[in-house]
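The complex is shown incomplete by one protein chain, all other protein chains being positioned as in the whole.
Letters A and B mark the chains as written, and numbering starts fresh at 1 in each.
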Amino acid sequence: MSQSRIMPGFRPALGFTLFYLGLVVLIPLSTLIFKSLQLGWQDYVNIITHNRVLAAFRVSFVTALVAAAIASFFGFIIAWVFTRYSFTGKKLMDALIDLPFALPTAVAGIVLATIFQPSGILGKFLIDSFNLRIAYTPSGIVVALIFISIPFVVRTVEPVLQEFDSRMEEAASSLGATRLQVFTKIIFPNIFPALLTGFALAFARGVGEYGSVIFIAGNIPYISEIVPLLIVTKLEQYEYAGATAIALTMLVISFALLLFINLLQMWIRKRSGQL
Amino acid sequence: MSILLNNISKNYGTFSALNNINLEIPAGELVALLGPSGCGKTTLLRIIAGLEYADEGRVILNGVDETDQHVSRRGIGFVFQHYALFRHMTVFDNVAFGLRVKHKRDRPSETIIKQKVHDLLNLVQLDWLHNRHPDQLSGGQRQRIALARALAVEPSVLLLDEPFGALDASVRKDLRIWLRNLHSQLHVTSIFVTHDQEEAMEVASQVVVLNKGIIEQQGSPSDIYDHPANAFVSKFIGQTNVFHVDSPSRLWLESTGLRPAMETQIAHVRPHDIEITKAVNESGASAIIEDWQHLGALIRIVLSNNLPHNETNTLVYAEMSNESFKQLELRKGDKVDVRIRQVHWFH
Partner (left out) sequence: MRWSLTAIALAFIALFLCLPLLLIITAAFAKGWSAYWSELTDHDTLSAIKLTLLTALITVPLNTVFGIAAAWAITRFEFIGKSLLTTLIDLPFSVSPVISGLIFVLLFGKQGWFGDWLYAHDIKIIFAVPGIVIVTLFITFPFVARELIPLMQEMGNEEEEAALSLGASGWKTFLFITLPNIKWALLYGILLCNARAMGEFGAVSVVSGHIRGLTNTLPLHVEVSYNEYNSVAAFASASILAGLAIVTLILKSFLEWQQAHDRA
């Protein structure tokens, strides 16, 4: 590397970046670790293995997983329809997909709660016809998380489908593959890594989601109480240590899962020769 | 304005891009930095420009040591390989940019800028395009605008990185001649980088051949062609037949009447230095006609040797004019006598 740089502004730009990153992100985040360190191992284990905490973790991760899976399914169909077919109003629909990104989570929360509550438009219909309660059950959490997740899936799959080389399909067809075979053997394997990315993003977001969930969840301990809410509850009772322990655990698990999914994705890419 | 490079070295990690380069370019020359890709020619050009700093060595422009001077204060003009025209500006604004960003006390008035830009656009014969944006121009037009932009600041040195690299073959031919003419009008010391030996020979008044970070040879095009300093230059410039003297080709060379000195190992013979005549005596003939190809005015003849013990039959290429070839009335399999007019011996 040369002793000085041709492009101007290296020192101020990097200096400010590091200073601001440290001040706004790194120092605050490090409190989580230091605060946890003040806690003894036994105290930590006691907090984390409390039944209510374990139940909350189960609720958070299971609902996020289910929601991400459902969102991946529908998101894939939506991305497929948007890239393959044309119909009037497609542009508008496409823009609308980002609504969950743009709509504040609290607004999403109260709207979904109102729709799915037993007296709500859909809530009443589902109870009357299928005896299915959505609001104030774990299903309600799943519904809220599907809403939040859908753009993650659509926006990661859409560009890959768009750039998919349709000559591969034509080649497969010319070799005698049926339409189903073309899909399962040609298209899906090429789209799968992107779908997995979308799934991972949706899942990561879902685990930490708070605003859109708490209104529809009912927040019944052991049944429909999510981890973020438990953290808030602990904070409101000034149990800082408990809140910190739970928060750190959640962060570590989420990061580990994301790392795992990233590795999985790399493995899939490598295996299918896309790396 | 002369350019003097003193012991320039540049490393990227453990890779030595330039190794102790010394080069002197007199004012007013049009110099080609010629070499295969990865030889360090672009790095050298960027170091002269100040777009990169050397690890060691000095850059002296017109007697002034500019080694530590920033690119914006070196007074050079640089034409980038892909032109780097400002996409969001019109052709006019692109050319005017260098004048408009001058410090207030040096900045000409807007009327003078306007006059100057139009003059430059006229010089490159593209004034009619002054309102267009770069994406509305052809490759050749972009190249000429990039040149006009670089000339606007009246640079003491003009540096061009692969100026014809991104152009179609036909446009390239025209622009080469055009650049040469432009240079003879302006006389600004110019250096251009190229990997195309034909282009270097056609355009430049001086050619500097680089390979693996060192200068192999510097000289006029005819100098370099007629007196290559080493095997690399000889092979890189123009076509050549390569003979390793320790192999059976030694016998063949001797059969044409050549006597390799003991210490030489390689002989280079240009195809047009091989003269062919109908064999006087078939058993004593040194070559057999295998095939030939038409290259426009020239014919390329493929010969194999006619040695009694011919284990490795290397093919030899000779060239002669269409006309003389017809007069010889040769057919495939004919035996011919070969005379070699000129050989370059290398160690």
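Just so it is clear, a contact is a pair of C-beta atoms (placed from the backbone, for glycine too) under 8 Å apart; a residue touches a chain by one contact, two chains touch by 3 or more.
These figures come from a predicted structure and were not determined experimentally.
Among A:I97, A:I134 or A:V157, only A:I97 touches the chain left out of the display. Of the listed positions A:Y20, A:F188, A:Y222 or A:W267, the one in contact with the omitted chain in the full complex is A:Y20. Annotation: of A:T156, A:T244 or A:Q265, A:T244 touches the absent chain (contact as defined above). Although one chain is not displayed, subunit A still touches it through residues 1, 5-10, 12-14, 16-18, 20-21, 24-29, 31-32, 35, 74, 77-78, 80-82, 84-85, 87, 91, 93, 95-112, 114-115, 121-122, 146-147, 150, 204, 207-211, 215, 227-229, 231-232, 235, 238, 240, 243-244, 247, 250-251, 254-255, 258.
In the full complex, subunit B touches the omitted chain through residues 49-51, 70-73, 75-78, 80, 82, 84-88, 97-98, 101-102, 149-150, 152-153.
In this text, only the chains that are shown with their structure count from here on.
Centre to centre, using the average C-alpha position, subunit A and subunit B are separated by 57 Å.
Partner subunit B is touched in their complex by these residues of subunit A: 2-4, 6. Residue ranges of subunit B in contact with subunit A, taken from their complex: 50-53, 55, 68, 70-71.
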